[in-house]
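Omission of a single protein chain aside, the complex is shown with its protein chains in their original locations.
In order of appearance the chains are A, B and C, and numbering begins at 1 in each one.
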């Protein structure tokens, strides 16, 4: 006898299928990181959140912590109007031409932002399906307001060596975030779509980045700014300072951006040569929502003005290596606001700057090797070192080969994705940090910890990478 | 011990999961039409096919016959260049702004066309994932040519009362079509993305439509034209005739389009009033491929010229109710062709006309009621009629309630989607055709057949709709 | 004491300045063709005119008959709304991005179409000035509706060897046409902006072309279609025939366009080689006006739909060698029409086809040489021939050198613009037609007439070219 499900039970079905999947395919290291067996973590708790009162806006996040990578879904409580403004050189979008048509009626249901480069667009189309599967929308194009789900969205590039795998936000993850969406809270920092965002690659800062938000009410007019910052440029505050940047001197805070530009200018030829081999892919996705109804031309102008203003909080902005996309949304809850679109634009531009600043997560410290004194205490025996040897696999794309020799431990990368500073064409010596931790001196945080269960964890903490199995040499 | 799969085995996995799905959830009528339990039929055999020799182009189709609806995937053997030209008022697209950037290097992998309105875009993003899952593409943006999968695509609207359900091409279907793609053959007619396409709604023709293709070689230059015709306008041949149209006189062939326009003009006010309550959603998606390398500006011009030329073979074309999108693709196999982009455009425009004409499937005849003489022979008893009574469910959106009275059978629609000419606000008498077949006299084919297994089949044949269960009144 | 002028008297001033110009610079052949001394001919009488009743639309034309080239100004009686749709590969436009903004208020004053390629845009900007100089508009951007003149416009390419000079529509001409604008009449044929238009260059037809118009009223809804046809493609009627074409067999009428395409396909390589050295520049500019108010998105859709439909009446259309621009205008005189934008678009598309067909002027016959019998009668003596010798100047860009030898007359072109079929690298024999007329056998009309006043007139008639002086050899 078939198990009966209620109409909205597809997530229940999913759970059973996941279980079956586990039973059939196993939970061995070989498959744990394949998309099919990944388990979404929804609305992960974050230290910082923006609380705001706007029932028409529901926010949901979901992540695959094995990536880590994730998605953020903004679900509008009623059909809303939207305008798009694309400025980056490598955008990922769904239904952009339709948004440019300027029809004078609201159609938008959701905006979905995700990691995973173009693969992450699957999350956007999946939310359209979920809107339909859950009975909120259908295929009726002839209703007074068309009842077909309109889910648009964009993605950020969070591969590129920053993660040791290429897990991406897929249909399952997008739908999980959508179904978890609720009002009143926007989680800040390295979560949701910004789970593994970075910023400042242009200056070599490589700061960890996140998603930000800000809210303001002026009379009856509500404004919310949301942004997922994964910029090639650096975040700049209102004093002209970059809040955090990994420089050759370590993790620095509040560096004047003018100094960074000036330093960049010095020895330009050399730096350019370096850049040539280290191109970056980035993207900042931003959304400005107001409850004030605006005619299509003015909603578009709002998008243009506020998007342009972001060149202040992100420097440089809108480069070839960014895929920056901006959405201006009106929930059309109030007919006549007191602000025209320019004034809205100015208030919203400052609000968006606040949102950008709110996105920054706490940065991990650069790893330090043990002092001479410590070294003696923690020195491992030949046998202990031999036990660490082997090929550690992080994904099909990335493995690490460890060998010990003369009381030292050596590493070499294997696969398409290098394990950060460890090259794939020669062995490099690992320096000890603690009894079970090693590092390679680097401008950026880099810590390798050998766990008792045999896992090798790189950069334990919020952005950790865990080996999925180990083969003896 | 876990079952081991090779790296490309996700379709094998899928089959097992489908099986499990069947075991767990059953194949009862309640669930047969839910997306999860639908089974893709790939590369369904068609009577007519375009055979052509071009190893760089692989074509795959897949359909859910329960819809029926489907998808067509065109997979280019190597990264190709693409330009897009959107003309319709309701387009569905993925990554259109990126295609407008005009970068001078090839990135395109696949173009995916699907039914299902915007929901069908899931097939497009799913093919990107499949390219990655199957190891053809990955997340490497820094390879000489970026190795990220670029899957673009568009959809047609095939809901809207033409089907009694809202099944759409989803991730599973898109990936199935992609994995079935092979060279040398393009299936013609009502298959793939055009599984339930129609054309000529504007004139009330409502012809069944399909996908078409044509191929030509001039010297070394190859040209292929593919199109999925779901136009609000009618197909017009080079003599100015509409090949097939359901008119008030039945199924007519080769009507001069000028007459249709002229008829349309007569009594315009009345016709407009009729149209006002019967808006249409349509869309024609077309692809022109050449092996000749063209600079981005010229590839774009090619798209513009050939797309514009389609206003000859589809009249009207590019209306508000269409979502017409055109792709021009260069596989860049030959460097210097003998044709400039205008000449290519002219040859291609004629080729596209051929493709449109090749798309037309055989039209079913308009149903005729039994003659007086026949009627006597086939008349059903009161008991026989009573057996047919009940609520036949086609989908959550569409049911049919049958009642017998005074030796006649009466029908009324229920749910959001009317069962064609059967209204939902009053009962209508069904007229007998054969012993087990009934009809409602209509401009369009409409036949109801009661099968021995209890199913009610509407329009048996290529576009049949089958009831999924029946509840006694 | 200064002469007093009333505020609108700038044309009076202009006349005096022209007179002074003549007095100071002379009317000698050296200067007659310079822009400064050219005299506009306004609202030149034409054989065919479209009479229509629409007080809100004023039409003015002006030409420099020395070109000949001209301009057509459409002046809307009140600020109107406008949408633009550019399809050609070589457009000339003023303020197109502004028209794309989609603001929901009317601003358009005039649309100006002119010959002279990009130089002719001077006519468009000049009409803006005239609107201000004449006190109709000023610099007030803060009036309820901005009172700054909005004059937009486009140009056609009418140089390129079809004329022996490069006279272009300038400020003086544009303002003259604007000031001559009146309601009720649109002159048809080779006049105004279409003074030296041609069509069908793609097939080698090289038909003389013109401007066309059509008008229709449905209930309260008015529609007018205006077009200046200078297409690379040929005009095609509703039977699929090209009304007129100079073929190798002479001037042919009603050739099936399918035959032309088919002929084009035969020996394609050879024809392409020929084309390679004979690129064309063309352009069709079209305007669709309705009195029905439409929201910006729908006015834009109307432009897209009707412009696309022109691919039927002009084949090919929108090529790289065209600069096709389409304007949809609403005078916003009635609030609620009975037609939605698609229906308007369909009616307007047929109307525009009518307008295209109405544009065709009577074609001059291909010149025939005298019969043997005639030849004897008209034979010129050595002395008579010697008198014809010399260098005839048509413009700075084009001269013709005539020499007599052995009782024959020989010609050679000089300057950048060849005198039609007469080459500049060798002498070619002229064949006699009448006592004072000669020709070079050609696919196209070519007649040289020696006037008693010493002028050499090429192609006497509507498209005549007159020498401006002669220097003895």
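To be clear about the criterion, a contact is a pair of C-beta atoms (placed from the backbone, for glycine too) under 8 Å apart; a residue touches a chain by one contact, two chains touch by 3 or more.
Quantities reported herein were computed from a predicted structural model and do not represent experimental measurements.
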item	value
Contact partner of the left-out chain, one of A:104, A:316, A:415 or A:460	A:316
Residue of C:191, C:281, C:330 or C:358 touching the missing chain in the full complex	C:281
Selected from A:218, A:334, A:431 or A:457 as touching the chain missing from the view	A:218
Residue, one of C:50, C:121, C:303 or C:388, that touches the chain absent here	C:121
Positions on subunit C contacted by the hidden chain, ascending	1-5, 7, 10, 13, 16-17, 20-21, 24-26, 28, 30-31, 35-36, 86, 89-98, 101, 116-119, 121-122, 124-126, 128-129, 132-133, 138-142, 148-151, 157, 159-160, 166, 168, 170-171, 279, 281, 396-397, 416
Touch residues of subunit A, complete complex, unshown partner	87, 89, 202, 218-219, 232, 238-240, 258, 261, 264-265, 268-269, 272, 275-276, 298, 301, 304-305, 308-312, 315-321, 338-343, 345-347, 349-350
Residue numbers in subunit B that touch the chain omitted from display	101-104, 295-297, 300-301
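Simple rule for what comes next: only the chains that are shown with their structure count from here on.
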item	value
Classification of the subunit B:subunit C interface as same or different, half of numbers criterion	same
Subunit A-subunit B separation of Cα centroids, rounded to whole Å	36
Distance from subunit C to subunit A - Cα centre to Cα centre, in angstrom	57
Multi-partner residues of subunit A (at least 2 other chains)	101
